[in-house]
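Here the complex is missing a single protein chain, while all its other protein chains stay put.
And then chain A:
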Amino acid sequence: MTELVIEASQLTRRFAELIAIDELELAVEKGTIYGFLGPNGSGKTTAIRLLTGLLEPSSGSVQVLGYNLPQDANKLRSHIGYMTQKFSLYDDLTVKENLQFVARIYGLPYRDQSLRISELLSTYGLQQKTSQLAGRMSGGQRQRLALAAALLHKPELLFLDEPTSAVDPQNRRDFWEQLFDLCDAGTSILVSTHYMDEAERCHKLAILEEGVKRADGSPDGLMQAMGANVLEIEAPELRKLKQQLIMLPEVVSAAQLGARLRVLVNNSVAEPTEWLKRQALVSEKAIVHQVRPSLEDVFVTCTGEDRQ
């Protein structure tokens, strides 16, 4: 059996009336990238704070790297890295000063400090920026600085809370390349996101909604296990057609993508293409074909219920 870096069972956290995390079960394997996918307010940040010992659970148990939380939170701190959603280094310190500060706080031996810092500066392309104030850098540069700071003490487990929310697509791609490099080197990573394409890059992921885990598994596994087939219709008057289709009990959801309508039909329908063509609302000229499901479809099928 593979080694687990995070194990949580029945993890629950309440804020007064609100149940932010409801009986979360979690098992994250060593050396993998695990994703939390969910809309804003779904409890991703709360879950990460519970797993890093920043918040005490109301009930349930958590083990991270073998440490029991919240009792061993202090011992855990030097083994994990945490990159906050909002940039949390000092705007009025330079890149180098920020990294030196973090290195001292983690008690890196003095002679290792400058070596490690220059190593990280070159890995994350910040050598030219060492004496620039962090507050004057672009979103992408700040994000790389934050990642470098979180990695200074070589943590075994890295928590990233929506790391790419303030960066452009090119930077996001590069950022994920860097995450895979880290993962290759043995670091386990837990990342939260609301981007489907990012979630799809994870080895495994959990879909969170309103503090509840709706589904988990590998992206492929989730797509296969999805309780619906995905079809695309090309036809005129898509807006009207959509309104009518979502009234049918077998249709889980329908969303327009330009000139096509993407329809999720429940698995209970045996031949979804034929079935859809038979529907009176769909005109004769319509082209219907089944397509490969995407993670977004998975997301829609397992989170839709409560919202409609």
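Everything that follows uses one rule, which is that a contact is a pair of C-beta atoms (placed from the backbone, for glycine too) under 8 Å apart; a residue touches a chain by one contact, two chains touch by 3 or more; residues count from 1.
In this text, contacts and distances are computed from a predicted model.
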- Query: The hidden chain: which UniProt name fits, "ATP synthase subunit c", "Acetate CoA-transferase subunit alpha", "Acyl-CoA dehydrogenase" or "ABC transporter permease"?
  - Reply: "ABC transporter permease"
- Message: Tell me which of A:Phe101, A:Tyr195 or A:Trp275 is the one touching the absent chain.
- Response: A:Phe101
- Task: Based on the whole complex, identify which of A:Ile21, A:Leu37 or A:Leu55 touches the chain you can't see.
- Result: A:Leu55
- Where A:Asp91, A:Asp112 or A:Glu237 are the choices, the one touching the absent chain is A:Asp91
- On chain A, the omitted chain is touched by residues 15, 49, 52-56, 73-74, 77-78, 80, 82, 84, 86-93, 97, 101-102, 104-107, 149
